[in-house]
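What you see is the complex with one protein chain gone and the rest in place.
Chain naming follows the written order as A and B, and within any one chain the residues start at number 1.
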Amino acid sequence: MSTTVTPTSPTRTRLARTVGGARTRALLANRLALTGGAVAALFVLAAVFAPLISPYDPAQADFENALAQPGLSHWLGTDDLGRDQLSRVFHGLRASLQVGLLAVVLAFLVGVPLGLLAGYYGRFADSTVSRITETMLAFPFLVLAVGLAAILGPSLLNATIAIGISQVPAVIRITRAETLRLKNVDFVAAAIAGGGGDGTVLFRHILPNATSALTVQATVGIPTAIIGEALLSFLGLGVQPPEPSLGVMLSSAQSFLAAAPWMAVFPGLAIVAATLAFNLLGDGLRDVLDPRGATR
Amino acid sequence: MTESVLKVTDLSVSFRSGERTVHAVDGISYEVRPGEVLAVVGESGCGKSVTSMAAMGLLPPTATVTGSVQLGGRELVGASEKELARVRGKDLAMIFQEPMTSLNPVLTVGRQVGEVLRRHQGLSRRQATERAVELLDLVGIPAPRRRVGEYPHQLSGGMRQRVMIAIAVACDPSVLIADEPTTALDVTVQAGILDVLRSLRERLGTAIVLITHDLGVVADIADRVMVMYAGRVVEHGEVHELYAKPRHPYTNGLLGAVLKPGAEGKRRLPEIPGLVPSLEAQPDACTFAPRCPRATEKCGTARPRLDRAACWHPHEVEAR
């Protein structure tokens, strides 16, 4: 719930106190969402505290123990350089989530204003923004991200930018739709009649009422970004070895699939689990936050 | 006295959501005889619509229904979906407030009227269309032969409601439940719809349960009135009698608060102070007591029995 990237007004926090109770209860009732949330939280914790909970230095090579099977000393085994897989998965998660979060923040910073602009002013602003959005949406997300990353050059920052920009159309679309819906609700007319200008209407009325939809969008945006990061790193366009990342780990596991399958299995599982967890959480939030849903 | 066609006895409906239970309808009973118009009156949330939805078996699974609803001697509460499907549309029909959402936009009016006939009476397509024309004529739709081929969006709100009525009475049901049938319509159109209902009752002897919040509509068409408040019946009686001498303070308040076109000077409208109570409790008391000007201690400790009015201190004479 704290992933809202939009400016938080005092109203919002006060609202959370009053109706938050009912919503929290509804979310708790949704077991799948709850499981998703719990797993997502675990992953976030693991990423944040990676340096503390990793049994080994993720970059420390140990050729004596190269390609060791999962066992007591190395729970998830080691890779071809003898690096501890568990530690690398923790640190890889760190990179993945970092890219995921930053990319989503970037996508919102660009997409929300454009969506508001398109939805609220319509006409020229709308047709311009919508054309760009449609053009970008014509490319599948991953193709777009790979293309952009290739243009920008390989680095973690560029991968984040590429993934962020690839998510912009989705953010624009949802913001625009919410703005279009909300601008015709009477309370917006009331605000204008009360002497409110565009700023009041957009930032005091439309945006706060769009936060539910945007929160859901952010939650589903993170797993998409995680997959994007994995792919870019796998292709060598993201995190650069020896820095650990789930994508980098998969990439280097390729040559040892037969000899050391655990090298691919564990980072792969981590990606799948993180993605699934955030998606479940997002679906649950959608049910709970959707004002048209049967809360109340 | 003729046998009643619809007999509701001690009907209660509650909805469970989480730990809360809302008692939407709390032990109501009524009967309707052939050709009679019974108006069920009350403000939003009083349970008037839930009552009829329960009779039709149209409530969601979260609802618990107890008591009895008998249609021509057949019990409907607890009847299987299959049995209900046989009854619905044939013996017991219903029309709603919003005719647009109840009609299928991609089928012609004739098709939709005819469908009921083909399902329940096994008519051929041609026979069904012929009968549909007759039905549209019956509900006062001009040029019915042309109208059967039109789609809902080509009709006005009033005409759509007439189509809904035509569908509802297609199989000559013994009871027609009309839930706020004129609320979405303009007054000049409303008058026409009420005329249609009146003629159905006279020509086909259909019993009509009219659910409405509009006391003007009730005055226009009802034979008997049942006033509901917070899930309970607070008063019932013959329409002239009830309007002239309301016994229950709530009925009295409602009739006082309603605007009378052509008779409004700059008077102050009588108000009913306070709010409708929560439906979570089923107190052994009069639920109107907290808002009632005549309430005494007794009203808060014992539930009044429904005689003509469910009230410990009813107005005995004309008190308005």
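As a working rule, contacts are C-beta pairs under 8 Å (C-beta built on N, C-alpha and C of every residue); 3 or more make two chains touch, one makes a residue touch a chain.
Throughout what follows, contacts and distances are computed from a predicted model.
Visitor: Given the choices "Sigma-70 family RNA polymerase sigma factor", "NADH-quinone oxidoreductase subunit J", "ATP-binding cassette domain-containing protein" or "Chemotaxis protein CheW", state the protein name listed in UniProt for the chain not shown.
Guide: This omitted chain is identified in its UniProt record as "ATP-binding cassette domain-containing protein".
Visitor: Please pick, from A:H74, A:H91, A:R176 or A:H205, the residue that touches the omitted chain in the full complex.
Guide: A:H205
Visitor: Using the touch definition up top, pick the residue from B:D186, B:E202, B:E280 or B:D307 that touches the left-out chain.
Guide: B:D186
Visitor: Can you work out which residue in B:I272, B:C292 or B:L306 touches the chain that's missing from view?
Guide: Per the contact definition at the top, the residue touching the missing chain is B:I272.
Visitor: For chain B, which residues reach the chain that was dropped from this view?
Guide: Residues touching the hidden chain, for chain B, are 43-44, 156-159, 186-192, 194-195, 213-220, 222, 239-240, 243-244, 253-255, 257-264, 266-272, 275-276.
Visitor: Across the whole complex, list the residues on chain A that are touched by the chain not included here.
Guide: Counting only chain A, the missing chain is touched by 11-12, 14-15, 18-19, 185-187, 189-198, 200, 204-205, 208-209, 291, 296.
In this text, only the chains that are shown with their structure count from here on.
Visitor: Provide the C-alpha centroid distance between chain A and chain B, rounded to the nearest whole angstrom.
Guide: Each chain's C-alpha centroid was found; their separation is 52 Å.
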